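In this view, the complex is presented without one of its protein chains, the others remaining in place.
Should a chain be cited, it is by its letter among A and B, assigned in written order, with residues numbered from 1 in that chain.
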Amino acid sequence: MTNSSPGAAGPVAGADGHPGEDLLASYAAGAIDEVAAWSVEAHLTACGRCRSALSAHVDAERLAHNRSVLLVRAAIGDGGRLRRVLRRGGLPDHVLGLVAATPSLRRSWLLSVMGVLAVVAGEAAAVRYGWITAGSPGRIPGYPGQNLAPFLLVGPLLVLAGVAAAFLPMFDPACRLAAAAPFSGFVLLLARSVSALAAALVPVAAAAFLLPGPGWLPVALMLPSLTLCAFALAAATVLPPRAAAVMAAILWAVPALLLAVDDVPLLIVQRNAQFGCAAVLCACAVVLLARRDRFEWGWIR
Amino acid sequence: MRPEAGERDDAALLRAVARGDEDALTALYDRHAGWLTVRLTRRCAMPDVVDHAVQDTFLAVWREAGAYRGGGDVAAFIWGIGVRRLIDAIRRDSGSRWRLPWRAAESEAVVSAEDQVLVGIEHGRLGQALAELSPELRGAIEATVLDGLTCAEAAVLLGVAEGTVKSRCHRARVALRAALAEQQAGPDTKAHRREAWGTS
Partner (left out) sequence: MDQMTLNVRTAVVRVDGLSRRYGATRALDQVDLTLERGITGLLGPNGAGKTTLLSILATVSEPDAGRVSAFGLDPRDAAERVEIRRRLGYLPQELGYHRHFTVAAFLDYVAILKEITDRRRRAEEVARVLAAVGLEDRARSRIRALSGGMRQRLGIAQALLGSPDLLILDEPTAGLDPEQRLRFRELLSGLPGDPVTVLSTHQADDIAAICPQVVVLLQGQVHFAGTPSELAATAAGRAWAAGERDDRAHLSWRGGDNRWRHIGDHPPAGAELVSPTVEDGYLMLSHAAGGR
């Protein structure tokens, strides 16, 4: 017979070696003493039949609720290794979740960017190593035979494209939901744009390092790329978003093409030009911050 | 009452979970969540924290079923994960930000020590000696020896300082040694004849 009196470290087994229903019920209710509970637990670790019997004494609704939440959490997942690392590093998980929806962070996008860069860099390398003869555009003093014009044109534009895909409503299928939601439209846009910027700068900078050219090239391109993106965002507070992105693209492409045709040495890397970029960047940042309410209402037509 | 032997045993279910079979996870949950909930509730009275720990446990099983090396019972494997998830949940609930990494291998090694102790209970003498300890000392023994936690983890579970856990364990061991020595010297003087578990 079972003996479940509290306070006694007594026998806890029935005749067949398993705790009886009463004992399991008392254990489930927390109504037996510790040492008897330890015995029950030791038995449960080895006996599936009694584990099932014990489950009958647990609130079924509670088990069902935990089960459905468990399955949802398993379905949502934890976002992958990068997200886990970033989360441990202190970034709030919900911001990471929002950023994960950005199209310019998807593998397909990044692969296309790398593909374009490979073509452009390949062409510059071909010129450098004499496999094809170049015209004289993009000439740098001290580096004869370099053809960097295509890369200078394309690099910052790729970064701009990544950021445009991050903030333009046309690239967000659920943009109306984001517009109707309390989460700040400006913070959302900024988080996505910054991550797209970082994601795009990595391959562009890597390509700039690998290109046979001056070593300062990657660094010199950072500021113009940043400025271009800041300009597009600031313009989006005044113009319709698509027009703002296109305008930024044209403002970079036209001078780059003209300079290449006119055979002027790389203008953008000179100190004055860099300072000019920095000034424009600051101005755009100020405009963006001052007019950030524009992203909160009526931005989606 | 559900049948104990389903189509697959626990080890097969765990292998299926490692392959990404969600139905196997559900089956494993249905078999083990009940006793896990009760056993965790005995260590922590807050139902929300226990619910989170149970969810976290099966999520960890879902993600890291591949780490199960087949040594030791599946239930013990789950318990090893469960008790550590409970510690994490308690820490989160009390606002602490430090997280404990989960170590799979260690939990299996500790389980066998637990088995050894509990075999002693089955035969009654150790059980009686344990029953004579005060509740705080028993709690410290349960956390460090039975559940296999470190002193730091046990401190979180019991809600006391780590030094307190260490001193309680020490006092508990001293008391147990004394009680067992007493029993050894004169089993008849205590005049307790305990029946075996029914397994001898």
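Going forward, contacts are C-beta pairs under 8 Å (C-beta built on N, C-alpha and C of every residue); 3 or more make two chains touch, one makes a residue touch a chain.
Note that the structure is a prediction, hence the values are computed from the model and not measured.
Participant: Which shown chains does the hidden chain touch?
Facilitator: A, B
Participant: Can you tell me which of A:G17, A:G30 or A:G97 touches the chain that was removed from the display?
Facilitator: Candidates A:G17, A:G30 or A:G97; residue touching the omitted chain: A:G97.
Participant: May I ask which residue of A:A25, A:C47, A:V69 or A:L86 touches the chain that does not appear here?
Facilitator: Reading the full complex, the residue touching the unseen chain is A:V69.
Participant: Take the complete complex as the reference. Which residues in chain B touch the chain that isn't displayed?
Facilitator: Spelled out for chain B, the touching residues are 22, 52, 55.
Participant: Provide the residue numbers of chain A that touch the chain removed from this figure.
Facilitator: Touching the missing chain: residues 65, 68-69, 71-77, 92-94, 97-98, 100-101, 106, 173-184, 188, 293, 296-298, 300-301.
Note that in this section only the chains that are shown with their structure count from here on.
Participant: How about chain B: which of its residues touch chain A in the complex?
Facilitator: My answer: residues 1-5, 10, 22, 25-26, 29-35, 37-39, 41-42, 47, 51, 54-55, 58-59, 62-63, 73, 75-76, 79, 99, 111, 114-115, 118, 121-122, 124, 127-128, 130-131, 135, 138-139, 142, 146, 194-199.
Participant: Enumerate the contact residues on chain A facing chain B in the complex.
Facilitator: 8-17, 27-28, 30, 33-35, 37-39, 41-42, 44-46, 48-49, 51-58, 62-63, 65-67, 69-71, 73-74, 78, 88
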